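A single protein chain has been omitted from the complex, and every remaining protein chain is retained in its original position.
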Amino acid sequence: MKTVKSAFKFHGGVHPQYNKELARDKAIEPIPLPKTLAISMSQHLGAPAKCIVKPGEHVAKGQLIGERNGFISVPVHASAAGTVKAIESRQGPAGSWADAVIIETDANQAETPPVLLAPLDWKTATKDELLARVNDAGICGMGGAGFPTSVKLSPPPDKHCEYLVLNGAECEPYLTADFRVMLEHADKIRIGVEIMRKILNGPAVRIAVEANKPEAITALEKAFADIDGNVEIVVLPVLYPQGSEKHQIYAATKRLVPPGALPIAVGCVVENVGTVAAIADAVTNGAPLVSRVTTVSGDGIVEPKNVLAPIGTSYADLAAFCGGEHEGVRKVISGGTMMGFNVPHLAIATTKTTSGLLFLTEKNIFQYSSEPCINCGRCLRACPMQLNPAGISRAVEADDIATAEHLGVMNCIECGACSFGCPAYRSITHLCRRAKNSIRARMAAEKAKAAAAKKV
Amino acid sequence: MLPKQTGERYILSSSPHAHAKSSVSGIMLDVIIALLPAFACSVWFFGVKALLVAGTCIASCIVTEALSRIAMKRENTIGDLSAVLTGLLLALNLPPDIPLWMAAVGGVFAIGVCKQVFGGLGYNPFNPALAARAFMLVSFSEAMTRWSSSTWKAAAGVDAVTTATPLQYLKTFATAAWEKMPDADRVLDLSNVSFLKATFLGNVNGCLGEVCSLALLAGAAYLLFRRVITWHIPAAFLGTVAIYAFFNYGMNVNALKLAEVHVLSGGAILGACFMATDYVTSPITAKGKLIFGCGCGLLTMLIRTQGSFPEGVSFAILIMNAFTPLISRFTQPKTFGAK
Partner (left out) sequence: MTAILTAIAVIAAVGAIAALALAIADKYLAVQEDPRIGLVTAALPGANCGGCGFAGCGDYARALVEGTAAPGACAPGGEAVNAEIANILGVAAAATERRVALVKCCGTRAEAVRVGDYNGICDCASAAATAGGDKGCRFGCLGYGACANVCPKHAIRIEDGLAIVDKRLCIGCGKCVAVCPRRLIELVPAKATIHVLCNNPVRGPEVTKVCGVGCIGCHLCEKNSGGKEAGHFTFNGFLAKVNYENPPTDAVLVDKCPRKCIREDAHFETGH
């Protein structure tokens, strides 16, 4: 085990105001159990889970309420004991609507013992048992996109995982949830790493942490001090988007993931530190993923905190726990300021991927404009994917999706570095997203057409 | 729960929700600030005439911008300061004795014809100030090439009625007279007229903006420091000019001196650092910028040495502006991770 400095800096990147000091010294604090929880069946990327409970039914904490539904899907569990009040369509953090199980929680949680999976000893359990556990516990990437972890941990037979990269960069402004998990639960992360190493047949481990979290690095060094094998803590330079999968792999291993490929193509698996801690819990305690740490921060909240909240806690409850809103909140963001989603109201509930909830007042927001591009090239210099965001955005504005595709818009990771520096305040990232969506729709249509033609 | 109602609604926008707070007007202001030393020099050397020319150009640009936006029923864009910058750049590209009405016409042409007709800032294919200068050079050729007041001319011993710029001197006098001169005398000739010192510190004939290279370089340094421009275009431009001149004049010490004259005079620095670097009309990638800069330098020297004009910076940049879309097409960046 050793700590090294990353020597590989990717092109571009930006330095947003991090504002992490608002919540970084606040220890993880569990929220009192909310009266109602709204647990969405769409917790992650891929197909929503299939709801298997009915209104009126009483559920225990940890009870399965949504079944895995397809390959890229994870099961969903009740976050607390209570009665299912309704199953209705609710708006999620990203703005789309999905079925959610509304649970009225019991005042006395002790009455109904939680449903746990059988605890496993990772040292004696087989690889398949461990992998099945990761899936059964409903674990998906807790960094942002929420890719089902069990899928990531079962690479195709012709691919071997050589590096397991732990993502502790947390490069999003304001967010400190991962930082607190690294600081307070470094031991869990270590167990998680041992489990994942076993599942992936002993890859080398690289724990990537940005240099602005020295306390976390110290905690990890302590927890990992006596671990065997090829394990390194890689200290990354502070640069957004250091937490992007491809860029982290480059910074930690110097390997370049080709455009359009997954990390496993270069023998890497990247997992968020929070996810790794959840894996440890699922294996050693048999606890399904029913809560997560969310940073509630911003200049619009009275008391910024790192809150341990059950999945399905409404944003209103989170805000109330943190002392409520200050006057003049103009923007509420689910996630960080660079890639998070604006939410229209606080009736939205947390999911497994809700890493933060930010309340911003007038002085921390800005307005987009539709001014023309002046070709200054700041977006080009900032783009970590080395694309030409200016050219892409102009093409999309002219409805010329073909040109946008030719310029490689499908490689865009939507990190927002382009819009961040745009002096014309253009919504470049959004235009890229629009192009990607329309290209995906076209591809899906073509695929359906080809499939139909094949049938005939 | 009822959604928030009018007056206290949250803003909904797409990510990112953070911004570097840079702005178009800020960039324009930076360029204007960078041009102030050169402008101050021109006021120092040419006096109130410089102030009048610049004032006329800027006023005419602003008025044209405002009127054309009204005519097109679009929002007013004076606030982005691009019209002020165009006016100032145009003024720096005009001789001090230009009749003010001509300067005003130039401003109208720059903004009205070269910018707003194409849709305003961001859409113009050619640098408005340079296009206007080219237009004026053709329309008012006599007034655009009449140089007066100079301390340099006396030292050079040139006829005092109409005086030449250093490049005109090189072209008309140097080529004829110098052919017959031995090398040593040429160097002597150069040092006698203290060409280099004069061009570097100002004190030469020419347009408002080309009198003092030192002031221009100070401005360029400011722009580089503020990251408004990158080094690519100025370095490629001036480097090409210097190398071309060095080879053209025989690759010796004398040629080196002449190369310096070419770099330091005739608006090469003004063009390379402030005009060729215009965002809208130059390529966006580093590679594209280098090609663009080399092209500008090459064309400048071809016009200066082979053409009939003593000066070629403006035409070189305008021609390369036309090539910008083509250069951009072939210099797209390579995606991260691509082989």
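Every chain is named by a letter (A and B) in the order it is written, and numbering of its residues begins at 1.
Simple rule for what comes next: contacts are C-beta pairs under 8 Å (C-beta built on N, C-alpha and C of every residue); 3 or more make two chains touch, one makes a residue touch a chain.
Please read all numbers here as calculations on a predicted model, not as lab measurements.
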Of the residues A:Asn19, A:Asn342 or A:Asn411, which one touches the chain left out of the display? A:Asn342
Chain B, residues in touch with the chain not shown (by the definition above): 2-6, 9-14
Hey, which chain A residues sit against the chain that's not shown? 89, 91, 95-97, 341-345, 367-368, 370, 427, 430-431, 433-434, 437
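Criterion: only the chains that are shown with their structure count from here on.
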Cα centroid separation, chain A vs chain B, in Å, comes to 49
In their shared complex, at which residues does chain B touch chain A? 1, 3-4, 9-24, 26-27, 80, 119-123, 230, 279-280, 282, 284-285, 328, 332-339
For the chain A and chain B complex, residues of the former touching the latter: 10-11, 14, 16-17, 173, 246-247, 256-259, 261, 316, 329-333, 335, 337-347, 358, 360, 365-368, 371-378, 380, 383-388, 390-391, 407-408, 411, 414-417, 419-425, 427, 429-430, 433
